[in-house]
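Note that one protein chain of the assembly has been removed; the remaining protein chains are unaltered in position.
Showing subunit A:
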Amino acid sequence: MEPVSLPALSRVAICGGTHGNEMSGVYLVRELQRQKLEKAGSATLTTVISNPRAVQVCKRYTDMDLNRCFTDAILSSPVTVATPYEVRRAQELNTLLGPKGKLGAVDLVCDLHNTTANMGLSLISYSVQDWVIMHIYRQVQRKITSAPVRFILLDLPLADVYSQDSLGKHGFSIEVGPQPHGVVRADIFNLMKEAVDQTLDWVQCFNSGSAFEGGEVDDVYTFVKSVYYPRDPETNQITAAIHPQVQDRDFCLLHPGDPMFLMFSGEIVKYEGEEVLHPFFVNECAYYEKSIAFHLARKMTVTIPPLQVKRD
């Protein structure tokens, strides 16, 4: 592939507490603020607690999920007395870090999350053609050996991207698990800190002119579809738990005929799709309200070009 040169990343934002009970990011942002970390080499660093009200009550959100409020439509919707807190807050964050899609936006947004799923360290973004993000992923994957590192693609046009990381010119989320909501585990915190350190390290190297060679990155997973919990048609109660052969086995293979759910009555519900896919976000607490047991993804490899900062 042809080498690519891109503008320097002069403004970087690290966001925690987008979901108020995902504690690694809350404590990591507070720690960065305590250390008064305001620069990463030549880049300025902004640290934000995205949903302070939700953090205060240690809940995912107060009115609605903040991390679904960053579509173009919601960001531009008029504010009335009935507007949910998180919509107002999203518009505030858009002023602070954006405006989304415009020249004034920060160069890089890194949004910190935890999951109850056994996903190790996952970087999530909405494009596999943002070479800044792909090179950051490669560095994080190469340098971090204490946990598996993977990339998840939620392929959506920018206007429809609903997550906070879409505010910046480049953006991604760091998702670390498993951790119960409301809990801070030292091993999970340290893993997230390592990922943030590697990200800021890459940004500094990039800004100071390092040339990053092209190549292939693997363990890239594209969202295909969601799998829902079986429910009793009369009572609407969930009637099964995720099968022990899928539980804690995010990113493993799910073949047609493999068990997916173990009914409370003892029967097994099997995967009846035709394609071999990879489950992820297996048994994420926050997805029960959407009735989602897990998502399924296709695995791929992405070729990335050599990358260097653009010299004016």
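The criterion applied here is as follows: contacts are C-beta pairs under 8 Å (C-beta built on N, C-alpha and C of every residue); 3 or more make two chains touch, one makes a residue touch a chain; residues count from 1.
The working rule: contacts and distances are computed from a predicted model.
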item: Listed names "IBH1-like N-terminal domain-containing protein", "Transcription factor bHLH149", "NADH dehydrogenase [ubiquinone] iron-sulfur protein 4, mitochondrial" or "Aspartoacylase", with the criterion being the UniProt name of the chain not displayed; value: "Aspartoacylase"
item: Sole contact to the chain not displayed, among A:Leu6, A:Met64 or A:Ala241; value: A:Ala241
item: Of A:Met64, A:Cys285 or A:Met300, the residue in touch with the unshown chain; value: A:Cys285
item: Selected residue (touches chain absent from view) among A:Val48, A:Leu262, A:Leu277 or A:Leu307; value: A:Leu262
item: Positions on subunit A where the hidden chain makes contact; value: 27-28, 30-31, 34-35, 58, 116, 178-187, 189-190, 235, 237-238, 241-244, 247, 262, 264, 283, 285-286, 288-289
